[in-house]
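With one protein chain held back, the other chains of the complex are shown just where they sit.
Should a chain be cited, it is by its letter among A and B, assigned in written order, with residues numbered from 1 in that chain.
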Amino acid sequence: MDRQAFRFARAALIVAVLAAAGGAAPASAAISGITGTTFNFTARDGFLANPDGSYIYFWGLADDGGTGEVQLPGPTLILSQGTMVTINLTNMLPEPVSLVFPGQEGPTQPVYDANGRLRSLAQEAAPSGGTRTYTFTAGAPGTYYYQSGTHLDKQIPLGLYGAIIVRPPIAGQAYADAATAYDREYLLLLADLDHRLSTAAESGLSFDSTDWIAGYWFINGRSATDTMSEDNVPWLPNQPYGAMVSMHPGETILLRVLNMGRDPHPFHTHGNHVLAVGRDGRLLSTGGAAGADLAEFHFTVPAGSGQTWDGLFTWSADNLGWDVYGHAPGDPMQVGEYAPDHGKAIPTQTPYLTSLQYGDLYSGSPLLGQTGPLPPDHPGLNQTGAFFYMWHSHRENEMTNLNDFPGGMMTMLAIEAPWVPIP
Amino acid sequence: MRLCHGRRLRVLTVAAVLTLSFHGLSRAVTYNLRADYGSVTMPDGRVIPVWGFALGSGPVTIPGPTLEVPAGDTTLVINLTNNLAKPVSLVVAGLPATLSPVFDSGTPTRVVSFTHEAAPAGGPATYTFTGVRPGTFLYESGTDPSLEVQMGLFGAIVVRPATAGRAYDAPASAYDHEVVMLVSEIDPVFHDTVAQGKYAPEKTPETALPGEVTSTIDYHPKYFLVNDRPYTDPYAPFAGGRAGETTLIRLINAGLQTHSMELQGTRMDVIAQDGNLLGHPRTGRVSESLEAGQTLDILIRPATAGLYAFYDRRLNVTNAGAFPGGILAFIEVSPASGTVVKAHVQADGPARYCAGNVRRLDASRSTVLGCTSTPTYQWRLGGAPIAAATGVNYDVAQPAGAYSYTVDVTCPGGPAVTDTLAPPAVLEVVADVAPAEVTGLTVARKEFGILSATRDGLVIGWSPAAGAVSYIVYISATPSGPWTPYALGVTAIPTVVAVPSGTAYFRVAAVNFCGTVGP
Partner (left out) sequence: MSAPMTARKEERALMRTRTAMTRLGLGLFLLCLALPGAAAAVNQLQCPNDIDKDPAGDFPGPGDIDHNGNGVLDVDPNAVCMWIQGGDGFVRMADGYTIYMFGFSPVPLALPEEQAQSYGALAANAPAPNIFLDEGQELYLNLGNTGFLVRLDVDDAHTVHWHGFPEQSAIHDGVPEVSPAPRIGTIFTYWYQAVRPGTYFYHCHFEAPEHIQLGMIGNLYVRPAQNGTDKEYPTGSGRHYNKFAYNDGDGRTGYNVEAALQVIDFDRYFHDVFMNVQPDPFYNSRSSYPLFNGRGYPDTIDTSPAGIENEVSGFRQPIHSLVEAVKGDRILLRLSNVSTNAHHTVQVLGIPMRVVAKDAKLLRGPTGADMSYMANSITFGGGEAYDVILDTKDVAPGTYFVYSRNLNDLNNYRQARGGLMTEIRVSAP
């Protein structure tokens, strides 16, 4: 328990501090990434900082036009539909690497060695300084990815992948269809890693990938509870992307969930269902003007390997049966409030403080935007009275860092009261 | 419209093997299958003992023969004979059949077969499916399936609708070309265990003898196949017709695990699952899960000529860890017009093999489109033409060494179009030199595991022997033999074996690439 409390404190402290300083929550509602038409990447190795105290060897990509730090996942490309994209790749790794762009049109260009043996699904950049240029046209809007096309079972899990977001001409929508409009959007890139592969690669040894057993799990390159830290925190120089999700009641957020791991990851969103509107960069539609008429609800998004899911998520305590603001029947309505429950009290009483354990992110009050009494030893991390919801792989074993819980493929959704600003 | 089947996965020429009978207005198609022992060789040379299906008296194949039910037939009859020492049966999920399960006599009683069995050493048994509907199906043994399906007793069924060129009756299932891709998995240790008679499900861990395995709970596949083999070079891609045409991929998973099939460069429309046309096709997929036992019918329409990589995004793209391999395939799309010739070659076994064997190179899956005459072939070694080597196959019988073969495939019609195989098919013939003697043998007893899993083991160590690819541990009750194998195919040094009863002596011998056992 002590260790667990410490972990949550480490991430959630930021919530408290920022909230106290001016109401800012840690999440950024925009997806961090890079835009443009020409990108200069360098493939190199580095170490991931894990909340269990370990440093995990990985292969990743650095944005030469940015910090130049190698990162997991690789830089997120945010592209406008139809953009001609050029990626200049420099390879500082000890073996040839390449990039492929599943979901973008065009045949594979396999490369063979002198013995007629397949080596790569794309032209490679030679080791130790070789370069190669890749071009593609950003096709239909949606969520995509790039990954290594060389020695796939080694180079992809080691970290040579990243997300691609292709935006339609209309801002604020996932697709051309108006039903995919959103107030905020978040990227949740899921991945897994067998640390034995990492250790072998660091030592230049081979690893039989049919013996794969993942021991680490990531969202946006980070393991819980680092997932809840902000983007670009200085203590995670190689893992720039946070995965904390924030919203107000009544808002619609777009979740771009993509699985770059080897294993399927059932991603469970506490709080409500996700309405999936897109798969692999294709609107779930019978076509034409039908809109997202094949959208489907999931309380656990079945993210298979190599799949991308675009989903909408809303929350307004609809039909909860009590007023989350604690209004009296005659009080004015709150923005986004579910009207039929206005003024209804929570039907249960909370027992004495001493009889319960209180999670570090509990505010002391069952009401949204309010705080209440907490035991003296409680860290009081939830100063804004947010409702927190755990979002995680429901293959629960993946909520660990090797053998430590909490960790792995887990983050939080914070639903902030309407008066609490979210950047 | 041609059926461009994969590898040696043979869609049967209907007339040659089936008998048509008439039940009133509905016709029946009958196949005679045989369950038997066989073996397949992995690209790294490992020979896997299998149980499989064969047609009539033909050879056992992995997967079994693809059974086609022609348009108009609504009844499928399969007569099964059984040369195995265990009963087998045949079930097809999704096709109507009356099941007669077989239970054991234990308390409580357990099902041992989902339907009636063909008895060991003969059988026979007949399996009748009436009212069959168009689609792609998987047949497999329904007897002790965790054992028998794993051992290879499975195959594809293709039921055709009334209209040629469609997967189903619906116009939306129309296609120009068709491929069958049946995915499966091999746990080589389990296959060896079964072949050595050490799979003993009737026993408990307490009553099992050393080396015996009592359940399949520890399944650990190392090889992943598309049709009859994992990816290996030389490689012949699946034929996807011309740019702009539609190819139907009948995707079947006979394995025990989920695979995530990712197609690069173009998208997939999933139109049917388990032989059921979907009310709403799942269009535009880049990566789609293919579950254990599942079939998916997929349409692709690549706009551009070229190769399209299609692989398991779960990265089972190795042969026991060696990339490339496993579930990795290419689909070749040819230019939209004109005469197309593209040479492709595959071999009937690993490209690295032992001297004294013959390796057959097969150019029959070369792409030849728009050619009005019969293509011709000229085989070359190191670029130089080989005299009289002008057949579609060429048999290589070379001494130890490395050899680079190509073939010119020519459409002789005017004007002639020729393509030369690239990259070449490189064969490495390995000399059979007996491995050195094993020295430095050590034996120590140790307790392994904890709690309920605890058991004693013997740790046997030795110095690696030159030329060895694996080792055999022998046991004897006396220092002078007779020696009987105690652990086969050992690759890890030291190795752990079960503690035998009484006094035992051990000897270790090295095995070379060609299977020759050293002193």
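Quick note on the criterion: a residue touches a chain if its C-beta (ideal position, glycine included) is under 8 Å from a C-beta of that chain, and two chains touch if they have at least 3 such contacts.
Only a predicted model underlies this, so the values are computations on that prediction, with no experimental measurement involved.
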Selected from B:S57, B:T109 or B:S480 as touching the chain missing from the view: B:T109
Candidate in contact with the missing chain, chosen from A:I56, A:L158 or A:A317: A:A317
Candidates A:R184, A:R222, A:H248 or A:H268 - the one touching the absent chain: A:H268
Residues belonging to chain B that touch the chain removed from view: 91, 93-94, 96-101, 104, 108-112, 114, 142, 144-147, 149-150, 201, 204-205, 214-219, 256-258, 273-274, 276, 278-280, 289, 291-294, 447-454
Footprint left on chain A by the chain that the document does not show: 1-4, 8, 179, 213, 215, 264-266, 268, 270-273, 286, 290-300, 302, 315-322, 324, 329, 338, 343-352, 354-362, 366, 382, 387-390, 394-397, 399-400, 402-406, 412, 415
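The rule is simple: only the chains that are shown with their structure count from here on.
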Cα-centroid distance, chain A relative to chain B, in whole angstrom: 38
In the complex, chain A residues that touch chain B: 100, 102-110, 112, 115-119, 121, 140, 144, 151-154, 156-157, 206-212, 262-264, 279-282, 286-287, 294, 302, 304-308
Chain B residues within the chain A interface of the complex: 220-222, 231, 233-235, 258, 260, 262-267, 280, 282-289, 302-309, 311, 313-318, 320-321, 323-324, 328, 330, 333, 402, 404, 423-426, 428
